[in-house]
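What you see is the complex with one protein chain gone and the rest in place.
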Amino acid sequence: MIKAGVIGATGYAGQQLTGLLVNHPQAEVAFVSSNSYAGQKFSDVYPQFYRVLDQTLLSTEEAMQAMDGVDVVFTALPNGLVFDIAQKAMEKNVKLIDFSADFRLDDAQVYEKWYKTEHTAKHLIRQQVYGLPELWRDRIKGARLIANPGCYTTASILAVSALLREEGLIDPDRIIIDAKSGITGSGRKKDISLLYAEAGESVKAYGIANHRHTPEIEQELSKVAGREICLQFTPHLMPMKRGILATIYVDLQKDVTEEDLYQVYEKYYGAEPFVRIRRGMCETRFVVGTNFCDISVRVDPRTHRAVITSCIDNMMKGAAGQALQNMNIICGLKETAGLDRLSIVAP
Amino acid sequence: MIKAGVIGATGYAGQQLTGLLVNHPQAEVAFVSSNSYAGQKFSDVYPQFYRVLDQTLLSTEEAMQAMDGVDVVFTALPNGLVFDIAQKAMEKNVKLIDFSADFRLDDAQVYEKWYKTEHTAKHLIRQQVYGLPELWRDRIKGARLIANPGCYTTASILAVSALLREEGLIDPDRIIIDAKSGITGSGRKKDISLLYAEAGESVKAYGIANHRHTPEIEQELSKVAGREICLQFTPHLMPMKRGILATIYVDLQKDVTEEDLYQVYEKYYGAEPFVRIRRGMCETRFVVGTNFCDISVRVDPRTHRAVITSCIDNMMKGAAGQALQNMNIICGLKETAGLDRLSIVAP
Amino acid sequence: MIKAGVIGATGYAGQQLTGLLVNHPQAEVAFVSSNSYAGQKFSDVYPQFYRVLDQTLLSTEEAMQAMDGVDVVFTALPNGLVFDIAQKAMEKNVKLIDFSADFRLDDAQVYEKWYKTEHTAKHLIRQQVYGLPELWRDRIKGARLIANPGCYTTASILAVSALLREEGLIDPDRIIIDAKSGITGSGRKKDISLLYAEAGESVKAYGIANHRHTPEIEQELSKVAGREICLQFTPHLMPMKRGILATIYVDLQKDVTEEDLYQVYEKYYGAEPFVRIRRGMCETRFVVGTNFCDISVRVDPRTHRAVITSCIDNMMKGAAGQALQNMNIICGLKETAGLDRLSIVAP
Partner (left out) sequence: MIKAGVIGATGYAGQQLTGLLVNHPQAEVAFVSSNSYAGQKFSDVYPQFYRVLDQTLLSTEEAMQAMDGVDVVFTALPNGLVFDIAQKAMEKNVKLIDFSADFRLDDAQVYEKWYKTEHTAKHLIRQQVYGLPELWRDRIKGARLIANPGCYTTASILAVSALLREEGLIDPDRIIIDAKSGITGSGRKKDISLLYAEAGESVKAYGIANHRHTPEIEQELSKVAGREICLQFTPHLMPMKRGILATIYVDLQKDVTEEDLYQVYEKYYGAEPFVRIRRGMCETRFVVGTNFCDISVRVDPRTHRAVITSCIDNMMKGAAGQALQNMNIICGLKETAGLDRLSIVAP
């Protein structure tokens, strides 16, 4: 059994991961921690876990101590709080899978510019592997420090990278990503704008031209394209709990059919356990509760564009599910372990 | 033009009332105040009011000064904060319509017991009139201090009082009120349990056996029945923004038909502008955005009970709409002024 | 591996059951059928099952043929359509678990009165076992024909029966059940009233004094009480997809405390894998996606009543989950097999 600790278990992503670990046939929850709720039971904070996981939440400090006996630690904390924990984990030879952005960007300066936070563990960046298995599975295998990708970024990179890999297929300078997310993406925060009475039955854009997932998407797509990518990314908040739909506009540089594009997607993802290429349309409810990324594409002959839709559950393939997938890989388990069951919750 | 001031204009009820005043053909907003947002524009807090009401919010202190020039002041504050304001309004001979519970209970001891707050303006209780026009229209006419009823209480009292007035029709000792409310009923509070991600797609009961609207309902029904009433009241929170449905169980003491009960309701409410007796079923969406209270009744011959459903918009007939109705009465306007337009928002 | 067939797999309950079977470690889907969609793939009707269950849907007739090779058949059809299928299953010695009401009532006359349908397989009623394991586990073990309980009835019976079993604790003539259900409870029907634009953001009562789950609850509680029970049952529709909350009012005949009542619940359900007795409040989201029934109780000393809240997922413990629990029992599997994983979907 893999012993796993969760630091920051009471945010939405941490809670989801904890649930996945409880269900995992070859893993167990070594400890859960939360600064806000330390000393309380996990099931007091999330009563759905009553009689399922009644462990007492540790403080971050206690969690640092508890790391010793574990195989892997997950950190699901706000950005800027993982530097010391990562240092400690590396020292103790504990594998770390981090949900924050602290180690996602290869260039500390880019991190500091977009996150307006000093990066105090720059020496660890080189050890980091960006945890998107469909792109970097081989590197993940031997990694000790995984930067678990962002939710918008996962949906976006998976959809665009396959087309970018095909020389001259799309114009790399004209990518536009219009993404729609459920409200859990904003976290479990005491914020008037996240109240049911405010966020329900309404949609809005936010972070236009400055959302922090932009450099992350650009970084990964630049690696794939072998050149600098600068793109447009606009996130929106939807009146729903979970799910992301990214609608992506790319300019076609070749005269291709829809079927041609589907062939490209099949070529890169046909063997992937968690990417489904759909001829029909994507809807977020088809992936909610699962680790799937669903991708669909349409060609507009009038505008010579392809319009791609890509759906994930922001909590699953966009956070906790992907983290578990990464854990499975670095721990030598079957990649789909604990993730192979369809959520029965839809509809 | 009636000049009206709103103290506590940025809570949900205060905001609704402000909107009603903006729309009222014979009233105008003299001032709006808010301790949390004083100095900001009303339309900064509620951007739907941009270019409609861009007045700057006063502090409570400034609002107390601004009272001088106005005809009526509405207080939409948390319980326990209106005593001094009421005193000042009475001194200045300004009519006051209070949304809180501070003057709803005739007995200060009952108030202090249920609200766990000292009542520091007991001398004003005698001047107070309970602002439910369908019961106390004549007394409201001459009142200077109106205690605007609670939301659950309005839906409950209107539904039960008609049957109680008929001697021996129902058992006054066996009334059970199971009420369901939209989330605005909980106010505009930074509370995790009110987040979309928590409150959406779920229902719960709360305040079982101890909700503060209980003594208010009992007080008013006791007056109507001419005897002490003690009843069961259970509120629930629904995943919707607004609306209340009260399902009420009463034991029939006479052998009556559904039609008989409808006759009773028609007798008391047939001429009421804001009570609609429905042969079909009530749904909260039928009253949302209006000042109507819809009432429907069914008889169960198996159990000898009547099951009444009563719907209001908790923000309208349950708060701001009723307050405006009271303003119309005490200011000598047509009772339906500013309330006679159907909301076009449904569905 | 248990081979299971699902007749009526494209209604909501049938689809849920199919998903549970896909996830079950010791069962497999032998066939799925649907009259409306026969010939199409299951994953065309429910695209979330793409690459998970792409089997072609049989017609009912084909399903009758396909019964031969299977261990158990589930029927998730509208009421009145199971009589012949049940007859056939009994002949072929295939175990049948029926989701409809066709075999739930011991007395065919009661069935015919409430369902206004002739019962054409009366001879099979004697073989039927009412599939509520917490009450009738021993009888279920050897059964070949299981009448899977209704959703409202499961939440209601589990909550009330424990108190009824205690001699003289509650008044059996004064039980009132006010139940609130998510919209999937109304089925997958082309009905204007079930549209998002109609059913969202609104609540309503329906079936007052005549809902068909009434005689079913009364039948089972009568058995427990050893006397005839006649009760009040009022269902409501909530603006949410799934979940049931039953708020139940019972008159206490003894002077007991809340703790006393909790002791009673612990006595009957302490060892039950799928009943959780909560000291805190129930919320439907705590059970959505699980097979749990959560029960909580409060005593009102003012009215001498107990107010019980009971929550289930109407699709799980209220339909498919309970059916799988029954399958596990009659097939000699561990009762919690395929049901022991917490849904990770909340929030």
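Labels for the chains are A, B and C, by order of writing; each one numbers its residues from 1.
In this text, a contact is a pair of C-beta atoms (placed from the backbone, for glycine too) under 8 Å apart; a residue touches a chain by one contact, two chains touch by 3 or more.
Please read all numbers here as calculations on a predicted model, not as lab measurements.
The chain not shown here is touched by just one of C:R137, C:R165 or C:R188, and that residue is C:R188. Among A:E198, A:E220 or A:E335, the one in contact with the hidden chain is A:E198. Check A:A66, A:I176 or A:V224 against the missing chain and you find that the one touching it is A:I176. Although one chain is not shown, part of subunit A still touches it, namely residues 176, 178, 180, 182, 197-198, 200-206, 208-209, 230-232, 234, 236, 238-243, 245, 247, 249, 281-285, 288, 298-303, 305, 307, 309, 347.
Counting the whole complex, the residues of subunit B in touch with the unshown chain are 12, 16, 19-20, 22-23, 46-52, 184, 200-201, 241-242, 276, 278, 280, 283, 285-290, 294, 315-316, 320, 341-347.
Residues touching the missing chain, restricted to subunit C, are 12, 183-184, 188-192, 194-201, 239-241 (touch as defined at the top).
By definition in this document, only the chains that are shown with their structure count from here on.
Rounded to whole angstrom units, the spacing between the C-alpha centres of subunit A and subunit C is 36. Centre to centre, using the average C-alpha position, subunit A and subunit B are separated by 46 Å.
In whole angstrom, the spacing between the mean C-alpha positions of subunit B and subunit C is 39.
Each of the following residues of subunit C touches two or more other chains: 200-201, 241-242, 283, 285, 288, 347.
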